[in-house]
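Left out: one protein chain. Kept in place: all the others.
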Amino acid sequence: MQIFDIFLLETILNGILFGGVLALLALGLNLIFGVIDVVWICYAELMMLGMYTVFFMHKTHGLPLFAAFAIGIAVVSVLGVLLHVLVIRPVLASEPINQLLVTGGVLTFLQAAATLAFGIDFRNLGVSMPSLVLGEISLPWSRISAALTALVAMTALFLFLKKTYLGTAIRAISQDRAIMPLMGVNPAKIYLITSAIGGGLAGLGACLLVLQYDVHPAIGLTFGPLTFMVCVLGGLGNMLGGFIAAFIFAQLISVGGFYFHLEWGYVMAFGFFIIMMFVRPQGLLGVK
Amino acid sequence: MSAMLELSDVSAGYGSFQALFNVSLEVNTGEAVAVIGPNGAGKSTLLRAISKLIDVTGGSIRMDGRHLAEVPAHEIIDLGLSQVPEHRRLFPRLTVEENLRMGAYPLAARARFAERLAMVYELFPRMKERRDQAAGTLSGGEQQMCAIGRALMSGPKLLLLDEPSAGLAPVIVQSIFDMIRKIRSEGYTVMIVEQNVRQVLKVVDRAYLLEVGRIKLSGSAAELLSSKEIQKAYVGL
Partner (left out) sequence: MDKRWWPSLAVLAVLPWIVPSSYIVHLMVQVLLWSFIYTGWSLMGRFGLVSFGHGAFMGIGAYVVVLLWNVYGLSPWIGIPLGIVLAVAVAVLIGYPCFRFGIAGHYFALVTLALTEVVRSVIVALRDTTGGSLGITPTNVLTDGTTWSITAVQFADKRVFFYIALAFWVFGIWVWHRVDRSMMRYAMEAIGSDEQASASVGVNVTRTKLTITMISAALTALGGALFGQYQQYVNPDTVAGIGVSLQIVFAVIAGGMFVRFGPTVGAVFTLLLTEGLRVGIGNKINALDSTIYGLMLILFIIYMPTGILGKWFEKMRGRDGAAHG
């Protein structure tokens, strides 16, 4: 019984660490939705490209890990801007559902193009980190550092949104789009900046995940649906709600997977999501 | 006196619906001008056209001699034109102070943020008390103070007020016009669009009567207040 509880505790701790990364991913998606009112269904595919970038920069071109990370973040950030300019901007005035579907097209495109370019092999960055051992509990440093980095990044973003003019404008635009020009704000510019930040967050997520998971073209499908559901559960565009939902989801997957099987963890998390949509359709913290 | 804002033959509308027909008017430095008229006359459309929230289909608008057609909507504020929009339109989930900060968004205004914030708090001490409160939780009158304060944060040459008394309780309406008097005494040039004809004519120097998108009458506030047409239709004596 004693040993059993230790494993459960380790599972819960791992869930918290996973929750941190999930919260970071959800934050990027929420930011985009809050500002531009579009859901990037292909968000996790941008992340997948970031993971490949880090992989090739570090493994093939032999760049130091942190340089590879910096390039990965920059590349995905640029991809975010390109996505906005080439795909989102032409459909900004279309029906919301077309905006959703067009990013679904980008998902298909990026996943298939990655398969063409890189093949279906699973690639491992090959950076092994030791584990933190506390008595009988052992937590990999790759997970701990990922969760801590995510926390730092989220704090930095929070301060940016709270303390700067640009950040205030980013929060304001979702509350009243039409009058932004009266404040001297150019919405088109805010959209570009937000797309770059959202892409950058996906790039950072890629750096954190590439330490823990193998890269392959379909990796986005593992994290994409999870990220949307975290966002919807927290209330689309509600960053605090998304933060809380990420930890709930991560625990369900972690503990559910511990008692049953990893897939059952996912089934529980998705099932919980569906039930919550009916109990609180406006999101965890939303007000009706 | 030279015209600060000058509209000549301005036409504008929404899609195929034309709301303004050849409107010409001017606002001179230092004066307060009202545009009065019934609901649906095109008063708010007029202000939206000046701020380029809607496109002008004919005629020209000039601010200090500069054609606004050449200026993108978000740079209008840099010319010294600041608008308090209809229904105030505060950012409800930002605090009072964050709303005021949005008013100082243009680069030139950021440098003088602290100074102007102090000025707004002096003008409306209530805003200082409520600085950390979400703007959506303010009362109607307080929201109007916040909206005017926000518009003043850019240090405008000309303040445009769109229906400042609309939707407010009669007691509050009185205080709104007191506020406008106070702003006038600070030396701001003001243009007000208003349905509350009797009250607004006591605050401004001159006024235009807008009906169905056309200027029907214009003159000094005293002239309009004593004109038979205005008295019959709007003042209700």
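Chains here go by letter, A and B, matching the order in which they are written, and residues are numbered from 1 within each.
The rule is short, and it goes like this: a residue touches a chain if its C-beta (ideal position, glycine included) is under 8 Å from a C-beta of that chain, and two chains touch if they have at least 3 such contacts.
All values derive from a computational prediction rather than experimental measurement.
Enquirer: Which chains here would be touched by the one that got left out?
Expert: A
Enquirer: For the chain that's not shown, point to the residue among A:L13, A:L110 or A:V185 touching it.
Expert: Checking the options A:L13, A:L110 or A:V185, the one contacting the hidden chain is A:L110.
Enquirer: Of the listed residues A:F18, A:F69 or A:F228, which contacts the missing chain in the full complex?
Expert: Candidates A:F18, A:F69 or A:F228; residue touching the omitted chain: A:F228.
Enquirer: Going by the touch rule given at the top, which residues of chain A touch the chain that is not shown?
Expert: 39, 87, 90-91, 94-98, 100-102, 104-113, 115-116, 119-120, 217, 221, 225, 228-229, 232, 236, 260-261, 263-264, 266-267, 270-271, 273-274, 277-278, 281
The criterion applied here is as follows: only the chains that are shown with their structure count from here on.
Enquirer: Suppose each chain is reduced to the average of its Cα coordinates; what separation in Å results between chain A and chain B?
Expert: That pair's centroid distance is 43 Å.
Enquirer: In the complex of these two chains, what residues of chain B are touching chain A?
Expert: 51-53, 72-78, 82-83, 85, 89, 91-94, 98, 101-106, 109-110, 150, 154
Enquirer: Inside the complex, what are the residues of chain A that reach chain B?
Expert: Of all residues in chain A, those touching chain B are 165, 168-169, 171-172, 175-176, 178-187.
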